[in-house]
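A single protein chain has been omitted from the complex, and every remaining protein chain is retained in its original position.
Here the chain labels run A and B in written order, and each chain numbers its own residues starting at 1.
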Amino acid sequence: MAEEFQITDEMRAQIGKESEPWEYEVTTTSVRMYARGIGSDDPIHYDVDFAKSQGFRSIVAPLGYIGTPVFLPGKNDPTFGFPRREGGPRLNIPFRGLLDGGTETEYFDVICAGDTLVETSHLADLKLRESGRPMLFVTNEAVYKNKETGKVVAKQRLTSIHM
Amino acid sequence: MTQEAKQSVITDEMRAVVGVEGAAATLEVEKTNCRMFARSVGHTDPIFYDEDAAKARGYRSIVAPPGFLGTPIFNPSRPPGAPGEMGGRGYSIPYKRVLNGGTEYEYFPENDVICAGDTITARSKVTGFEEREGSLGPMLITTRETAYTNQHGKLVAKMYGTVIQY
Partner (left out) sequence: MAQVYFEDVKVGDEVPQLKKNCSTQQLVLWAAGSGDFYQIHYDKDFAQRTGLKGLIVHGALKNAFLGQLLHDWAGEKGHVRKFGCAYRGMDEPDQDILCRGVVTKTYQDGGKNYVELDVWTEKPDGAKTSPGTAVVTLPSKN
């Protein structure tokens, strides 16, 4: 029952479990689509020649765009696109409501079109807030490495709210 | 032969446009947009999603699904209808309403198959104007043909479109 929900030891044991890696692709079309979606008109996100003249490999991924996860029918969530992976945390959450609790991104390099990133993530925290209806805050941490160089280019802390 | 409406909207300016190729537009075919198109249609064939599956079937990379010819390069700094943008028209018609009459795609697999990694050049031309009197009143039917060549200069597809203005 949702009202009697408690975070169990079994759930807490999922914290720290690393998922299998998944590729995220950054392409010229996807960079432009994201930039267009946020309403940016900065040519650094659209014009390859301009981006190169500024010293970048190609057009630059707008802040917040970490690439598109490779989508394989049956393997990715059809609504949210995230990969459902074999390894990694398994949580059975009884709540039907879902909200985005926020994302924090730390960059270590510039991400450009043409990059393929390899992402691994783990469950970092579980918090239950009991004021009013119960709300479960699930926080994941993800590390993105450039597939070619192996270097970490970004880290994210993502929170979702289930209620 | 074309049936002349009481007042023909076809001008000499329009007649001069028939058969004339417009400026080329560039379309990009990449893994992300091939998959997005395939996913939105509901395709199940893995060659539209999985590079290994596509290569196992003899393709260079993920295959562009039927009806997908790439994404035009979007740049907000260029005004819509500028040369190179698809759909720019050099003439105006008095009819305010538009219907898409239909689209046909033709492929030339003996030349090449469109795959992720391709850059496609699209060149469009009006192939004809026709006027008809129908249930919607007087209509202007414009037929267009677009030829798509890839980065190796091979003709990979043609699109035939019909627009009905009334």
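The working rule: contacts are C-beta pairs under 8 Å (C-beta built on N, C-alpha and C of every residue); 3 or more make two chains touch, one makes a residue touch a chain.
Values in this document were obtained by computation on a predicted structure and should not be read as measured data.
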**OP:** Taking the full complex into account, find the residue in B:F37, B:F129 or B:Y148 that is in contact with the omitted chain.
**Re:** B:F37
**OP:** Would you write out the residues of chain B that touch the absent chain, in ascending order?
**Re:** 33, 36-45, 57, 65-68, 71-72, 99-109, 160, 162
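Quick note on the criterion: only the chains that are shown with their structure count from here on.
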Subject >> Complex contact set, residues of chain B against chain A >> reply: 28, 30-33, 35-36, 39, 44, 46, 49-50, 71, 73-77
Original post:
Of all residues in chain A, which touch chain B in the complex?
Top reply: 25, 27-30, 32-33, 36, 41, 43, 46-47, 68, 70-73
